[in-house]
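One protein chain omitted, others in place.
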Amino acid sequence: MSVSNHKQRLRDIENTGFGPNSGVEGGRLVNPDGSNNLKKRGIPVWERTSVYHTLLRMKRSHFFFFVFFLYTSINLFFAIVYFLTGVEHLVGGDGATTFFTKFMEAFFFSSQTLTTVGYGRVAPSGMLTNSIASVESLIGILVFAVMTGLIYGRFSRPRAYLLFSPSVIIAPFKDGKALMLRVATYKNNHLTDVEASATLALHIKENGKTVTKFYPLHLELSKIQSLALSWTLVHHITEESPLFHYTKKEVAETQMEVIVTIKAFDDHFSNIVQQRTSYSYNQVVYGAKFLPMFERSADGSHTIMELDKINAYELVKFPEAVNA
Amino acid sequence: MSVSNHKQRLRDIENTGFGPNSGVEGGRLVNPDGSNNLKKRGIPVWERTSVYHTLLRMKRSHFFFFVFFLYTSINLFFAIVYFLTGVEHLVGGDGATTFFTKFMEAFFFSSQTLTTVGYGRVAPSGMLTNSIASVESLIGILVFAVMTGLIYGRFSRPRAYLLFSPSVIIAPFKDGKALMLRVATYKNNHLTDVEASATLALHIKENGKTVTKFYPLHLELSKIQSLALSWTLVHHITEESPLFHYTKKEVAETQMEVIVTIKAFDDHFSNIVQQRTSYSYNQVVYGAKFLPMFERSADGSHTIMELDKINAYELVKFPEAVNA
Amino acid sequence: MSVSNHKQRLRDIENTGFGPNSGVEGGRLVNPDGSNNLKKRGIPVWERTSVYHTLLRMKRSHFFFFVFFLYTSINLFFAIVYFLTGVEHLVGGDGATTFFTKFMEAFFFSSQTLTTVGYGRVAPSGMLTNSIASVESLIGILVFAVMTGLIYGRFSRPRAYLLFSPSVIIAPFKDGKALMLRVATYKNNHLTDVEASATLALHIKENGKTVTKFYPLHLELSKIQSLALSWTLVHHITEESPLFHYTKKEVAETQMEVIVTIKAFDDHFSNIVQQRTSYSYNQVVYGAKFLPMFERSADGSHTIMELDKINAYELVKFPEAVNA
Partner (left out) sequence: MSVSNHKQRLRDIENTGFGPNSGVEGGRLVNPDGSNNLKKRGIPVWERTSVYHTLLRMKRSHFFFFVFFLYTSINLFFAIVYFLTGVEHLVGGDGATTFFTKFMEAFFFSSQTLTTVGYGRVAPSGMLTNSIASVESLIGILVFAVMTGLIYGRFSRPRAYLLFSPSVIIAPFKDGKALMLRVATYKNNHLTDVEASATLALHIKENGKTVTKFYPLHLELSKIQSLALSWTLVHHITEESPLFHYTKKEVAETQMEVIVTIKAFDDHFSNIVQQRTSYSYNQVVYGAKFLPMFERSADGSHTIMELDKINAYELVKFPEAVNA
C-alpha cells in the first residue's frame, strides 16, 4: 500500500521529448545505438529525410557502393546521350565499329570527362558534343565536390567514441544497492567536461491503459573533468529512487528502459560530442560488481586500459534479500 | 479600468533587438520563415550583403542556375580573350573556318581549361595563349574551390529541420486557457537540450502614436532533454500573462505577433541549431485542442509520427465565456 | 578630497588579460579593429605566427596576389628542374629551339601539370621527366587543396559583421548622464543571444609611475535576445561608475580607453561570433544624443535601417553643468 503510494508520489518528468502519457509508443523507445525507435510519415520521404545525415551515417561499405553506383549511372546516362547525339563526334579512339564497342567508347569518354582526367585520345568535336562534354565536366566537378565533402565529413564528424558496458548491474553500494554501468573511450580521443544523465522509462498500466512514465535517475557523480580511464555511472537506489519500489518481476512487466546520455568536449575535434544508449530490462544483471579494467604496465611507466573488460563483473550476494 | 491598469503594470521588455518604442516598424516584425522583415540601406549593397550567406541560403534551383551562369560567363570571357589574341594559337581541333565555329572552338577550349579536363585535342601554342590558359586553369581551380565549398556548405549547414504547426491555438488548460503551438522535427535528425522561448509583440496606440511593445511569454516547459516526438509549447494565460487582458478583437487591433525561437544541440551535426518563426494574429485559432500525432505501429515494434497532423486540432468549448 | 577617496574606493579588475598594474604598455591597448596593440618576440617569427590565421585575415587583394605568386614560383621552380634534367624529354609542342622558348615550354608544361589540366600536347617521356611530372601533379593537388581550404575558410569564416558607431557619446540619461555607443549588423546576418561587455582602461599616475587600471562598465542592458535593428549600449554614469569622478580634462590625461566586446550566436553560421572594438578618449562626444536610424518603408510593409546614420547624433545641453 505504502509502496503504491510511494510510486505515485514520485514525480515523473514530462520534458523527455517523448510527450506526456505517450502510451501509444511501440516497443522500446531508444535503440541501443542511441537512435529513437520511431518512424515518421505524413510528408514525402524526400522531405522527411536529410540526404546529408543519411549519407553521413550510412555504413562505410554502403556509402562506397553508393558512390560507385552514382558514378556508373552518370556515365551511363551521358554515354546514352553521346550515343544518341552521334558517337561519330567522339573522334580518335580504337575505331570501334560494333554497337557495343561504340557505346563503351562513349561510356569511357564520359568517365574521362566526369573525372576531368581527359586523356584526349578520344575527344569531342562539333558544337553539340562539345557542349555536352562541357556540361558534363561541370557536373563532374560539382558531384565530386559533394562526394569530397561527404567523405571528409564522414571522416571528421565529431563523435564521442564511447564504449558502454553491454550490461547494467545492480551492485551493493554503501548500505544498500545501486544501479551501475560503465563507459570508456575506445579510441585515442580525449574527452573533458564530461556530463552524464540517465532517465528511466516505465510502461505502466493505469486503468487498463498502458502509459509511459519517465523518471530522472540521480547519479552519484554526473560530471567529471576528464574521461581518461573508465567511468562507472552509479545511481544509488535510495527511497527517492523510482527503482526502489520495483521487484525484478515488476521491472520486466513494466518493460523498464534506462536511457543514458554522455555529453563532452573533445579536445581533438575542439567540439562538443554526444553519445546515447539505452538498456532494456533484460540487460540488467542483479547482484554483481564490476571488476577493474586497467592495470599498470609491466615496466611501471604507464597505465593500460583493457577495453575487453568493459563488461567484466563478478556476481555478489547482497547482505539482505533484495529484489531490485 | 483595472484591465487598463493591469496592462500598464505588465513589464514590457526592451531587450528584443527591435529597440524600445520602435513604433516606426512597418508590417510584421518577423516573417514566418524566421527572417526579420527589415531592409538595410545607407551603405553600398556589396558591403551590406554577405555573398556567402546569400549563396548559402538561396533556393537550390537559383543556386545551380547561378553556378551555370558563372561557368558560362567565365568561358565566354576567355573565349573572347583567346579570339582577340589569335584563335590560330589554339592548334588541333576541327579546322574551324567560320567566325562562329572558331569562336566556339575557343569557348570549348576555355571550358576544358577551366574544368582542367584538358583533352588536348585543342591545345594552346605560343607564349601568349599558353599564359592565358595557364591563368585560366588557376582561376578554374580557385572558382571551383569556392563552388565546392559552397555546395558542401549548403549541404552540411546545421539546421534544426523543425516543423511548426501553422496555427497557434487557444486551448482549455487547467482551470483556464493557454496558448499552444506544436513543433516536431521532420527529418531523421535528433535534437537534444532543446530550449524554446516565445515573445509577444503588440502595436499599441499611446497618445495617438503607435508604439511596439514586447512581452516575454512564460512557457510551462521551456526546456526538454530530447525532441523525439512532437512538442507542444504551452503558455498558460494567467493574470500575469500579457494576453490575459486582450479580447479577440483587441488582439487583431494590436496586430499581435508571437515570435518563437527553438535552440537545440543536433547530434549529427554536433552543433547548436536554431530555428525561429512568427505567428500573426490571423493565425490564432480560438477554442481548440491539438489531436495526437503519433501512434503505435501495427506490429507494436515502434512508434509512428504523422507529420501531416502537426496542425490537427478539434474545436472545443471553454467552460466559461472567454475572449482570448 | 572625497572624490579622490571615491577613486581609490573603486575596485579595479585584474582579469583583463593585460596583467595587473601593467604600466609598461605603450600607446593604446586595443586597436579600433579589435586586435591587441601588441608585438611578440623571443621566439622565431615562424613559430609565433600562425600561417593559417595570417592567410585567413589578410586583405583579399594581398591573398590573391599571394596565390598567384605561389603558383608562378612553383611553376618557375619546376620549369628549371625540367630544363636542367633535359627539356628534350618534354615531347610534342611547338618545336621550340631558343633557350627562352624551350624554358617557357617547360614552364607551361609545369603549369598544365600543377593544375592537372594536362592537355598532353606537350607530354613527359622517359623515367626521370615522368617521375618529376608525377611528383609535381601530386604537389599541385596538395597545394591547391590548401588554397581551396583557405579560400573557403576566408569566405565562410564566422564573423559578427557589426558596425560600431565611430563615436561614443555622453548623453543625458534619467536624472544624470550616460555613456552610449551604438552597434548594428550591417550584413544580411542574424544574431541572437547577443551579449555585450565594456571595460574602461585608465593610465593613472601613481607615485610618479604610470599604471594601467581596468574597470568594468556596468551596462543598463548587457544581453538581448536578437539583434535585428540597432542596439544602443548604455552605461549610466552613477556614483558607482568609475567615470563619475573624472572631468573631461582628466579623461584625456588618463588616456581613457573603452574596450567593447560583443558576443552572439549567428543563425546562418550556426556558430558563436565575436567582435571587439576600442574607443580612445578623443572619440568621446560630450553632450549629445543619438538620432533614430530606422524608419517605416513608404508602403508600410517593412522596416528600413539606415546604416549611414549609425553615428547620427544631435548635440544637447545637460540640465546642470557637468564635465563628463
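Going in written order, the chains are labelled A, B and C, and every chain counts its residues from 1.
Here, a contact is a pair of C-beta atoms (placed from the backbone, for glycine too) under 8 Å apart; a residue touches a chain by one contact, two chains touch by 3 or more.
All values derive from a computational prediction rather than experimental measurement.
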Of C:70, C:142 or C:315, the one touching the omitted chain in the full complex: C:142
Of A:77, A:99 or A:186, the one touching the omitted chain in the full complex: A:186
Among A:104, A:127 or A:204, residue touching the chain not depicted: A:104
Option from B:34, B:93 or B:118 whose C-beta touches the chain left out: B:118
From C:29, C:233 or C:256, residue that would touch the chain that is not displayed: C:29
Residue numbers in chain B that touch the chain omitted from display: 116, 118-120
Residues of chain A (touch criterion as defined above) contacting the omitted chain: 67-68, 71, 75, 93-94, 101, 104, 108, 111-112, 115-121, 144, 147-148, 151-152, 155-156, 161, 186-194, 221, 223-231, 265, 267-268, 270-271, 292, 294-297, 299-310
For chain C, residues in touch with the removed chain: 14-19, 22, 24-27, 29, 34-43, 47-54, 56-57, 91-92, 112-113, 116-120, 123-127, 130-131, 133-134, 137-138, 140-142, 145-146, 148-150, 153, 157-159, 197, 199, 261, 263, 269, 271-274, 276
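Note that only the chains that are shown with their structure count from here on.
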Type of chain A:chain B copy interface by residue overlap (half), same or different: different
Distance between chain centroids, defined by C-alpha means - chain A, chain B (Å): 27
Distance from the mean Cα position of chain C to that of chain A, given in whole angstrom: 39
Residues of chain A engaged with two or more neighbouring chains: 116, 118-120
